[in-house]
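Step one of this worksheet: look at the structure below.
A single protein chain has been omitted from the complex, and every remaining protein chain is retained in its original position.
Labels for the chains are A, B and C, by order of writing; each one numbers its residues from 1.
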Amino acid sequence: MHVTEMLDTNPGKKIFASEPLSQCIEACFDCAQTCSACADSCLGEPKLDMLRRCIRLDQDCADICLATGKVLSRQQLADVRVVRSLLEACLCACAAAGDECAHHASHHEHCRICTESCRRCARACRDAIAALGAPAGTTH
Amino acid sequence: MHVTEMLDTNPGKKIFASEPLSQCIEACFDCAQTCSACADSCLGEPKLDMLRRCIRLDQDCADICLATGKVLSRQQLADVRVVRSLLEACLCACAAAGDECAHHASHHEHCRICTESCRRCARACRDAIAALGAPAGTTH
Amino acid sequence: MHVTEMLDTNPGKKIFASEPLSQCIEACFDCAQTCSACADSCLGEPKLDMLRRCIRLDQDCADICLATGKVLSRQQLADVRVVRSLLEACLCACAAAGDECAHHASHHEHCRICTESCRRCARACRDAIAALGAPAGTTH
Partner (left out) sequence: MHVTEMLDTNPGKKIFASEPLSQCIEACFDCAQTCSACADSCLGEPKLDMLRRCIRLDQDCADICLATGKVLSRQQLADVRVVRSLLEACLCACAAAGDECAHHASHHEHCRICTESCRRCARACRDAIAALGAPAGTTH
């Protein structure tokens, strides 16, 4: 991906430091792809019945990660509260999908890889929230 | 749209009451369309320079509303924390885009309509959050 | 939805006539919502095994309809070939999902409604392609 190069050539002021930002953007697109593929792999398993919740949470996670990846790719005139609340939703979706996939990781290799991808994205969201700083109006 | 019919025929348990749910789904898709169209209309205005922030926030709002509309369209085995945090991000995005559009509403009819659509979606998200109930672990 | 109002207030030249355009935009967002909900309803059915292809094609159709609805919502400086080829992909996705849902329509009310929504969107795409006119370079 060209995430860092695109950040470096953007004429706007970064919404937060370049490194946690580029890592979070990459993790979001990776997690969206992995979750889409994992939901589809689950759909092809013989014991599909046990994987309903995994399919559900993977789909939610893919949708939220894509929205987050797109919003973070923009540097112009952001609203910090929108960015922070979306990062929190993304962290929550990655934690939920990652925990569910972890239950199936010993039976399905796609769930094991997806767990990793979700956890990496959850960490990247947490680091991004920290890099954004405390919410306005918070006592320090 | 077929939102209510699709909710009524879903074999799953609704994540919350049907009425605030169907209104929120419809409002999300409507707001996503309106914000996409408003960002594009802004791009065609002669005084484009003053509309940069409007384009930015409209795009964020469209992306977040679409993710929210898709997640709320699913009733199977939801994670309530994911749904609640996404509704909060969507409320925040609609408030930000609606407030920015309101500044241009007297000059641009597309911004006036978009303000309305954002505010309706913000209200629908607030009602949906209320219908979801208090977060687990909260003292009552 | 505010599709027609947003088209009427866009400062750009419509990519094609307003009526087939607004009908196609509305049909795309409706079909995306219906297909997302139908895939989820299928996931909750006891005889899930027979609905794998329905879930697959509903997901594809939802993704393609959303991209089409967003692209058609923009009027500024379009590339007509991009619009036409996307409408053709959308028509194809709606036909495939609609045909698959039709096989399950007598057993599952959500598939019956989804068949209708897919067919309406396929028709709207066909009318939109006709309204766009013949491809440049075609002999008449």
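Definition applied: contacts are C-beta pairs under 8 Å (C-beta built on N, C-alpha and C of every residue); 3 or more make two chains touch, one makes a residue touch a chain.
Here the structure is a predicted model, which means the values were calculated and not measured.
A.B. asks: From the list C:Ile25, C:Val71, C:Cys101 or C:Cys121, pick the residue that touches the absent chain.
C.D. replies: Answering carefully, the residue with contact to the hidden chain is C:Val71.
A.B. asks: Kindly note down the residues of chain B that lie in touch with the hidden chain.
C.D. replies: Residues 40, 43-44, 48-49, 52, 55-56, 59 of chain B touch the chain absent from view.
A.B. asks: Tell me where the left-out chain touches chain A, residue by residue.
C.D. replies: Spelled out for chain A, the touching residues are 1-3, 5-7, 9-12, 25, 29-30, 32-34, 36-38, 40-41, 43-45, 62, 66, 69-70, 73-76, 108-110, 113-114, 116-117.
A.B. asks: Determine and list the chain C residues touching the chain excluded from the picture.
C.D. replies: Given the touch definition above, chain C has residues 52-53, 56-57, 59-60, 63-64, 66-67, 70-71, 74, 76-79, 81-82, 85-86, 88-89, 92-93, 96 touching the missing chain.
Note that only the chains that are shown with their structure count from here on.
A.B. asks: For the copies chain A and chain C, give the interface type as same if over half of its residue numbers appear on both sides, and as different if under half do.
C.D. replies: same
A.B. asks: I'd like to verify one number: the distance from the centre of chain A to the centre of chain C, where each centre is the average of its C-alpha atoms, in whole angstrom.
C.D. replies: Measuring from centre to centre gives 28 Å for this pair.
A.B. asks: Please set out, as single numbers or ranges, the residues of chain B touching at least two other chains.
C.D. replies: Where chain B meets two or more other chains at a single residue, that happens at 66, 70, 74, 76.
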